[in-house]
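Quick one: structure below, then a few questions.
One chain of protein is taken out of this complex; the other chains stay put.
Up next, chain A:
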Amino acid sequence: MEVTEAKSKKAGGARLCCICNQRRPVLKRPKTLEQICRECFYEVFEEEIHQVIVGNRLFKSGERVAIGASGGKDSTVLAYVLSELNKRHNYGLDLFLLSIDEGITGYRDDSLETVKRNEIQYGLPLKIVSYKDLYGWTMDEIVKMIGLKNNCTFCGVFRRQALDRGAALLKVDKIVTGHNADDIAETVLLNILRGDIARLSRCTAITTGEDGPIPRCKPFKYTYEKEIVMYAYFKKLDYFSTECIYSPNAYRGFAREFIKDLERLRPRAILDIIKSGEDFRIATTTKMPEQGTCERCGYISSQKWCKACVLLEGLNRGLPKMGIGRSRAGDINGSDHKKATKAGSIVKSIESKQCGSLDF
């Protein structure tokens, strides 16, 4: 699409880019309200992410890093920017694309095609791990058995572990995900509303799981969704944006809607919510769930069995409601287990953006 000079009057008359003072602005930055041109936008967008990476010491030279790649906008932009920055600033990282195939015909098979193109476009090796291989079930089969209620719970719980298992297969030191500032603000709000102190205190952390085998980090923690989408649009990056066929209402998450309404009134609100989340101080007397390991598969778990094993056991025994909602008969982590004060109550996924996004 060529834009002629004659059209430039629409960009606020004779105004020029706030940064270079030479070119026509194309974008109003939500973070700063500056009007900037395309070239300066690329530069500040990439440079800010670089500063976040350096300032938080997200990586060490020589590390192997898996990019959780769904084919969606955030992970596609992350893969592109990270491979650029790795070259430009000599991070010395070995980057990989890691995708999860949930087994959703007409959705994930299409988005995986996008990731396969990204593999070639960005020259990053791709590893795909499937629910079928890891758990013996595809999401299509799970939905056939349990219907369209709670299916996102299965998908979310399985995805989190699948990403770790895929990362272990790739022998990487770290996983990066495309969570952006809007996602994190939304999670802060949801954790406050749910009174989930444990998650509230870790959801703003830029790196999590440092005590575990493979830490995860979020280089887009301070990056606005608007800028990610604008960047992908101007750079013509190839991403996939179809709604998951099993969660047509996931995007209605009211917290998301609320964040977007706030952003329209005052774009800084998103960063302010993240800051508030970071500044919460949890009383030292608050009892936190103890982290242990699953007796069955060895994955981190605060219960006897991890959530994925409970859900899987339910599927395999033909009792798919096992592990959904509050404790009920047949619960493996039942009341006889001391740690399990509220067995099975942690399932309800807090993220409204349930599908497409890779971390839970």
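Going forward, a contact is a pair of C-beta atoms (placed from the backbone, for glycine too) under 8 Å apart; a residue touches a chain by one contact, two chains touch by 3 or more; residues count from 1.
The rule is simple: contacts and distances are computed from a predicted model.
Chemist: Write down which listed name, "NEDD8-conjugating enzyme UBC12", "Ubiquitin-related modifier 1 homolog", "Polynucleotide 5'-hydroxyl-kinase GRC3" or "Ribosomal RNA-processing protein 42", is the UniProt protein name of the chain that is not shown.
Modeler: "Ubiquitin-related modifier 1 homolog"
Chemist: Check each of A:50, A:179 or A:304 against the chain that is not shown and name the one that touches it.
Modeler: With A:50, A:179 or A:304 as choices, the missing chain is touched by A:179.
Chemist: Looking at the full complex, which residue from A:119, A:164 or A:263 touches the chain that isn't shown here?
Modeler: Spelled out, the listed residue whose C-beta touches the missing chain is A:263.
Chemist: For a quick check of understanding: of A:157, A:244, A:274 or A:324, which residue touches the chain that isn't displayed?
Modeler: Missing-chain contact among the listed residues: A:244.
Chemist: Have a look at A:25, A:166, A:277 or A:314 and name the one touching the chain we're not showing.
Modeler: The missing chain is touched by A:25.
Chemist: Can you list, in ascending order, the chain A residues touching the missing chain?
Modeler: Considering the whole complex, chain A reaches the absent chain at 1, 3, 7, 10-12, 15, 24-28, 35, 70, 72-75, 111, 177-180, 182-183, 225-226, 228-230, 233-234, 240-244, 251, 256-257, 260-261, 263-264, 353, 355-358.
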